[in-house]
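The other protein chains are all here in position, but one chain of the complex has been omitted.
For chain A:
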């Protein structure tokens, strides 16, 4: 798992990212341990993220909103008449050799086969091998956008893309201060008290987090939705992140 990422520009600092990263290391639910590669700082095991909270005032968490997976190609015609490749199956060698393709076997109605094939394709598209589309909303903007997180390799790239997407609304505030320096509490609180925008995301558990708290790849895997909100609104997210940060110090 890629653990290095450059946040220098965004943070406006010259921090060594690996160091920063091991400080944070909020594990994914299930407690995946992240080891900083080639780095002498401690590897952090990640406890179950039961400390995650925040945002409950502003988002209805009951519903576990999830971004819709990529559009299925509903017109895919996959009626293949049940003919299948016959690969080596456990067979009595005395039996005559099987036909290469068998019509109508197994006896699943084409209707059902087609439906499942359509569904499978859609989930493959949005699974690990495909795109990671998430909805991005920005407070005050009248529409949603969608981004494919797999298109970016770092928070910087994502940040640039978002800035372009919502440029008409940022009023120039979303930029260098857009990504959060979790290490520096005072800077963080300044940011959150300002009218600058900060990005937050909803993770697999349905909790809303500040973007930038986990390594990039981990973020891509767990991010379900993005919301760009005013710093002052994101205050609720910050304290937990700060606590975690401190608890690892």
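For this structure, a couple of remarks:
Note that a residue touches a chain if its C-beta (ideal position, glycine included) is under 8 Å from a C-beta of that chain, and two chains touch if they have at least 3 such contacts; residues count from 1.
Note that in this section contacts and distances are computed from a predicted model.
Here one chain is missing from view; checked against "Prefoldin subunit 3", "Proteasome subunit alpha type", "F-box domain-containing protein" or "Electron transfer flavoprotein-ubiquinone oxidoreductase", UniProt names that protein "F-box domain-containing protein".
What chain A contributes to its contact with the hidden chain is residues 60, 62-66, 68-69, 71-72, 81-82, 84-92, 95, 98, 102-113, 115-116, 119-120, 122-123, 135, 137, 141-144, 206.
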